[in-house]
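This report concerns only the one structure given below.
Left out: one protein chain. Kept in place: all the others.
The block that comes next holds chain A.
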Amino acid sequence: MKKTLFFSILLLLLSTMLGACSSGEKQNASADGKTEIDFFHRWPNEPRKSFYDEKIKEYMEQNPDVHINVDYVLNDAYKEKIRVLVSSDKLPDIFTAWSDSFAENLVSSERIMPLNDVIKEDEEWSSKIIDSQFGGFTFDDTTYGVPFTVDGKAFFYNKAIFEEHNIAVPKTYDELIAALDQLQDAGYKEPLVEGLTNTWAISHYLGTIFERVVDPAVLEKDYNAETAEFTDQGYVQGLEIFEELTGYMGEVSTAIDHEAARNMFAAGEVPVLYMQFAEIKMVEEAGDVEFGFFDFPEVEGAKGDPTALTGAPEGWMVSKNAPEETIDFLKFLTSEETAADFTKTDGQLNAIEGAVTEENVNPASLEAYELITNATSTAPWFDNAVNINVADVFMRGGQSLATGQTTPEDILKEAQQEAQNQK
């Protein structure tokens, strides 16, 4: 009796240990002989979730020997989850990635597949992808990702409200402030609402403002973690501009998220919103306002680039251990046909030539598309452009500025310290 007990315990222990060991090995073939591809994206929200579900179904019908497992979580959670997956070597075969530092971080894990050969081998497919958009996924001449969506950020304004109060589209920062003052006088308590609980929204603002007020050469030096100093007084000016703008965002802004802010804009409650082109369709669906947009205006007398567009592509990356079929699926996802369908359903612009036309987007988006593809220079999102620890100082600092808990000088001091720590 006791022997049985002893052996059953031993057996239990052994089996748990064996179980723990074998789980490290990844399996790409399911029981019925199909190749399994793990696909991870960041759109549990509609219409994109259904779009990808449909496309996956379509692909599996065309390729009966492939089974695609799909998983999705939203934005910030996605950033966290993908980090955990990379660290535990459980990287999905194909997944969404932002460009620049986000991509660079993933690449540094040495678990991402270089795609140079794939791009070279199939020119028919790769030549259709707008060349300039590969930049954010290319490090040391090796490309690790395929860009898919293109984006940019601009001030969207409610045309009816602007006309009613006889406000012209601002061309300089001073004119913007004058317009906001006028709107506030007209009874809009928070003419420029923003969801500041999302720190990325702050980073988008700060990134663009710094482009406008800081010398591009200084930015280039500071955006490189090895030479970063953040000593230029332009940053103080930039933070002061942000502080001034939060004055027009109202008390409510630190308690809501960007989606709530967008809904307020779509409902016509708020006249101006700093927003991505990717959101055009969402605004159209959430409300019934006629809107136009303008780039963040020039700050007169400042040393920055007055016309740089903030916006970076997002795309797909493939894990080094992914089965061969993943590349085929990648090409399917970035084909002209899929891209045209995508823009039609989702309203977001893409980096595939010929896939954005009058037929699948509205005039506003087409205008935005031209702005993006013709921009003299594009700047990546700030939180992707600089080291995340430094970005966090600015993003949290931005929240504290909005609630009056800190000063631009203090934030800059902290950023300098953090930049030093990172060397």
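In this section, a contact is a pair of C-beta atoms (placed from the backbone, for glycine too) under 8 Å apart; a residue touches a chain by one contact, two chains touch by 3 or more; residues count from 1.
Rule of thumb we're sticking to: contacts and distances are computed from a predicted model.
The listed options are "Xanthine dehydrogenase family protein subunit M", "FMNH2-dependent monooxygenase", "Sugar ABC transporter permease" or "Protein-export membrane protein SecF", and the UniProt record of the chain not shown names that protein "Sugar ABC transporter permease". Only one residue in the set A:Val86, A:Leu219, A:Ile241 or A:Ile280 touches the chain that does not appear here, and it is A:Val86. Only one of A:Thr96, A:Thr149 or A:Thr199 touches the absent chain when the whole complex is considered: A:Thr199.
If you put the hidden chain back, the residue from A:Val73, A:Ile130, A:Val252 or A:Ala286 that touches it is A:Val252. If you put the missing chain back, the residues of chain A touching it would be 2, 5-6, 9, 12-13, 79-80, 83-84, 86-87, 105-106, 108-110, 196-197, 199, 251-256, 388-389, 392, 396-397, 399-400, 402-406, 421.
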